[in-house]
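The other protein chains are all here in position, but one chain of the complex has been omitted.
Naming follows writing order (A and B), and every chain is counted from residue 1.
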Amino acid sequence: MKRPENNAALLAHERNFSWGRLLCWEALLLLLLIGVNAMNMCVSPGYGDFPVLMDALRNFADKAIIAFPVAMVVLTGEIDISVGSTLALSAVTMGLCYRIGLPLGLCVVIAVATGALCGLFNGIILALYRELSSMIVTLSTLIVYRGLASVLMGKESVSFPVQGWFNEISWGDFLGCPYGVLFALAEALLFCYLIHCTVFGRHCRAVGSGSEASRFSGIKVERIKIVLFTLSGLFAGVAAVFLTSWMCSARADMARGYEMDVIAMVVLGGFSTAGGKGTLPGVLLAIPVIGLLRHGLGLMNMGSQAILIVVGSLLVVAAAIPGLRLLFGGTVRRK
Amino acid sequence: MKRFRNINGGILRDLALVAAMLPVVCWIQFRSGGIFLTGENLTDLLKETAVLGIMAAGMMPIMLTGGIDLSVGSVMALGGMLGATLLKECPGIAPAVVLLVGCLTGTCCGLFNGFLTARLRILPIIATLGTMYAFRGLTYLVANGRWILQGDMGGEFLRLASGSTLGVNNLVAIELVVYVVGFVFLSFCPCGRNLYAAGSNPDSARVCGINVDRTLLLAYALTGMVAGFAGILYVCDFGVAQGESASGYEMSVIAACVLGGVSISGGTGRIQGVFLGSLFLGILNNAMPLIHVSPFFQEAIRGGIILFSIVLNVIIARRIGKAALERRRRV
Partner (left out) sequence: MSVSVAYQKTNPSGSAGDYVLEARGICKTFSGASALKDVDFRLRRGEIHALMGANGAGKSTLIDILTGVSRPDGGEIFLDGEKVFFRSVNDARRRSISAIYQNGAAFLHLNVTENIFAGHGVTTALGLLNWRAMHARAEELLRRLGCSIDPRRPMGDLTPGERQVVEIAKALSAQSRILIMDEPTAALSWRESMELYDIVRRLRADGCSIIFVSHRLEDIRALTDRITVLRDGECVGTWDTAGIGESELLTAMAGRRMDTVYPRRTRRIGEELLRIDGFTRAGYFKDVSLTLRRGEILGLAGLVGAGRTEVMRCVFGIDRADRGDVFLNGRRLRISCARDAMDAGIGYLPENRLAEGLLPEWGIGENISIGELRRFTRASFISQTKERIRSAELASAVGVKAKSIFDSVRSLSGGNQQKVVFAKIRNSDLEVLILDEPTKGVDVGAKSQIYEMISSFAARGFGVIMVSSELSEVLGMSDTVAVMRDGVVSAVFDNDGSLSQKTILKAAMPV
């Protein structure tokens, strides 16, 4: 069999850059985003003003903070639905520490640490018992963490100062931009770098495409999972700080239903639940689509119940897109 | 010919569960000052767990195929709310009709879930996470902010829960009927066995001529139907229908199934085990006020049970696998 000498040169030519392939999904999201904003502006004329817009963004900055690490978890083919409960538990822990008199700064650190520990627990269970799916593990920790939050705080709440630097975390801004939004943007940059430019990100993508093959390629699959779930928990802890600052109180029933919004943002952002697919710009666009849609529905005086229906349906629709493509021909990969 | 006992998922597991229950029961009996194991408390216990038992049995079809349904609580609420609204608008309507309405509602919801997972190939947990909120929202819409109380429901309907047949409380009797029907269906009906096949190996099932998509659709429709049915009974039992009904119920149901030996990945599960699982959960729920445990612990304990059960399942499966391997070596 002849081996052409210049085969290497032939194989190595650069891939033809096709804008279409790269931007199809993101373009659609951009259109959606424009549509949502247009709808909101029709409903409320003052919407287009910068401070109003920023206020709207502030409302879901905490969800955005959680969405990026969860996107990375989904990239490896896993799922983390315990984020809302982790947030609650972190907030409750922080509240209790504050109540017993610990300095506020320390309480914030404790909140983040609690979140990280919750995530670490998820990761360790999954690493030790590989047969378990993250679906059932995070489902059970969703219940356990929420339950622990209830045990610790019951139906009470802890109030946080309405003045001072803690309140500024959510209510302050820099050049008009709320700190929460800035934090989320910075986080987006960080995760964009992690996912698209680093070896770690490539490894995560590999694990999502085939965990056994990744194992044989020298990728430490269990370690990646532990790291990612810990990150997810850690940022849930950070989000707890932002949410508590926003609400000026910590309660055991905070962030109920957050997991649905976050998963919706991730899935709408193009991350397939089977793993191995998704780009960060997608999530970055999907977050305001869902967040601003919620905001707009609220402006329309739609009851919270109806909003539930809409967002629930949106999650389903976002997840259905690969399947819809299947109905109209083509194949979808299922784990 | 060697007779070989299937210990993985078989009777031994049920016995193990009972064995695990005994010390807990003893401890509860001790801590409650002897009130737990009285005839009155036990009949109350059975009645309280009836609805959970029915719903847990109803959850089996989906879990056997390897799926999950997080929306059962919302479907129960929706079914119950629609039934109660019907009762309120048309007083004197036969309870059987109300039950039928519940079943229909549930079946429609279930079919919708089935369409999403079987046709559109959405991951069951995501699809039902979305429909959980969507159906709950619908329930609120129907409720329109108002509660439907006992007075609106009529005595005849309420007797469904409070009355008895042949000396046994109605709800418990219904539960027994559901379990018998379920047992026959899962063990003797080709449709029922197809659930196991589809959960164990869907590709093989297809090659064997089993229509896997249709089987999945059936599973979701069945679970939905039972959820709607159970929703009516729930409303009847509590005497109130409101937007928040059965909120979080799905977690108890999943806990009962997992505890009873139903595998999350599908293919195995016996209805006898699910009965024991729901009983165990019922015991815990019943016992907690008796031993002065705050209700806030319930959620954590429920989650802990699921976590503990699934980890235990894995450990047992590994032991058995190793034992089987050693056995094969010697052959």
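By our rule, contacts are C-beta pairs under 8 Å (C-beta built on N, C-alpha and C of every residue); 3 or more make two chains touch, one makes a residue touch a chain.
Note that this is a predicted model, so its numbers are computed, not measured.
Listed by residue number, the positions of subunit B touching the unshown chain are 1-4, 6, 8-9, 184, 187-190, 193-194, 196-197, 199-201, 203-205, 207-210, 263, 267-268, 322, 324-326, 328-329, 331. Within subunit A, the residues in touch with the undisplayed chain are 1, 3-4, 7-15, 197-199, 202-203, 206, 209-210, 212-220, 276, 333.
Just so it is clear, only the chains that are shown with their structure count from here on.
Note on chain placement: the centre of subunit A and the centre of subunit B lie 31 Å apart, centres being C-alpha means. Residues 79, 81, 125, 129, 131-133, 135-137, 139-148, 150-151, 154, 257, 259-260, 263-264, 267, 273, 303-316, 319-320, 322-324, 326-327, 332, 334 of subunit A touch subunit B in their complex.
Listed in rising order, the residues of subunit B touching subunit A in the complex are 68, 116, 119-123, 125-127, 129-141, 243, 251, 254, 258, 264-265, 294, 296-304, 306-307, 310-311, 314-315, 317-318.
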